[in-house]
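Data first, discussion second: the structure below is written as structure tokens.
A single protein chain has been removed from this complex, and every other one stays in its place.
What follows is chain A.
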Amino acid sequence: MEISILTLAMLLALPVIVVLAFVFVPTGDIWHHLASTVLKDYVVNSLWLMLGVAIGTLLLGVSAAWLTSMCQFPGRGVFEWALLLPLAMPAYIIAYTYTGMLDFAGPVQSTLRDWFGWGFGDYWFPEIRSLNGAVLMLTLVLYPYVYLLSRAAFLSQSICVLDVSRTLGNGPWRTFWLVAVPLARPAIIAGLSLALMEALADYGTVQFFGVPTFTTGIFRTWFGMGSSAAAAQLAAGLMIFVFALIFIERYSRRQARYHHTSRRHQDLRRYQLTGLSAFLAFLLCFLILFFGFLLPAGQLLSWTISVADYVIDAQFLSLVMNSLKLAAIAACLALVLALFLAYGYRLFPSRPIRFAVRLAGMGYAIPGAVIAVGVMIPFAWIDNTVDSWARQSFDVSTGLILSGTLVAVTFAYLTRFLAVSLQTVESGLGKITPSMDEAGRSLGFKPVQLLSRVHVPMLRGSLLTALLLVFVDVLKELPATLILRPFNFNTLAVRAFELASDERLAEAAPAALAIVLAGIIPVIIISKTITRSRQIAAEHRDIA
């Protein structure tokens, strides 16, 4: 059991290990070429992207969180969950939707030209296909990470400390800056680092906007220059950023433990906003929601309606089936592995096992493009070795067994998304007290029997959540699928991206809309979880 947990964890960590190992493989001229030409752009663009997204998500996320958790204004109850909706919108989809709306032939500029009688070149209009555009797009869909975590922090703050600040003569604004934000800081930073990890992992948006960053660089080096080693080295460069973010996130979460001020919680008494301030609060939340979800989703819907009769055909259905099949396989496998790892750690809580489980769960922070490289290299090596061995021994060519098959794609999904199901299963298991296990054992059951008779029935909710979350993540995933999919095997995400890259924006809409609709599922799960945990807290209050 212990050995198999360790082996499994090593296997899942293989892509990352491969990428890091390639740092020391000499690539000669290619690396020199990269270093002297594009590497600086990659670093500078990635840094600007991170800085811009950091500022943007902080502004939107923290202010929306504060308004919906601490203030009362019309529509607050709806915004509370609706502000999570942009999570359903993959960045590459929102990016091409806005491009369709804002570029020269799009409705916005056409309308302006009609109104003012301008012609081409008569006026200045901000170029959406730029670094700033990418920052804006990523901010609009990634702020919910900051929103989610800082809101949870604001809600868990005891109202007492805020009251104390008020009694000591600080107004609401000073209290916000002097007490609430510093107390929520670890949570805010944790949310920010999650958002930045996603920003770094993004491939679709920056590729579509023509902004050279590490992720696009990995693709170009691999396919354009044919150097897997140099691609791996770029991937390793990207990982340095990622590791820094992981470190920051972990550190902030550790700090967060010390920021609980009081165990006794009172119901929040929200600031009642009236008149202008209520209107401004409503407007801010509405605009965030409008530009982050309503507008792009509406555009996708109208495109879909306009092209539905010739785009939604048998080929489209096969795309849907491919995507569903792949997502279902990956979600089920991830669930089984997560259950195995989490239960194994519960049975054998030793340091090596703990480390192994953490290692297996690390993939979520690693960009899909990096994982793709890390999967491709060893799989191609195995294929070549087997092939040449078969040729020599039997004079038969085995061709590609692993790379370019569904095995490779599924393996990449598992490395990247296992963490999602692992975390869900672990937190579910954590709520089952050890004395449950012991009660079962004192009644004559072996640990394995208990898994099916006690844990799985009790975990049903968590297991379903884990399945759905991975399912949707796989549906949305772009870069790894793009690199690793079998020849001519298309998914909704790949097709949407390809059509959009060919400027066939409207035709891409049905696939994109399907992904967005699927993406709403986790949003519902998350907001339900929050409501439920609040109900439980309320019940505890009643008892106490």
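Operating definition for what follows: contacts are C-beta pairs under 8 Å (C-beta built on N, C-alpha and C of every residue); 3 or more make two chains touch, one makes a residue touch a chain; residues count from 1.
Note that in this section contacts and distances are computed from a predicted model.
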Among "Deoxyribonuclease HsdR", "Acyl-CoA synthetase (AMP-forming)/AMP-acid ligase II", "Ferric iron ABC transporter, ATP-binding protein" or "Heme lyase CcmF/NrfE family subunit", the UniProt name of the subunit that does not appear here: "Ferric iron ABC transporter, ATP-binding protein"
Residue in contact with the excluded chain [from A:274, A:433 or A:488]: A:433
Residue in contact with the excluded chain [from A:36, A:442 or A:488]: A:442
Sites on chain A contacted by the missing partner chain, in the whole complex: 433, 435-436, 438-446, 453-454, 457-458
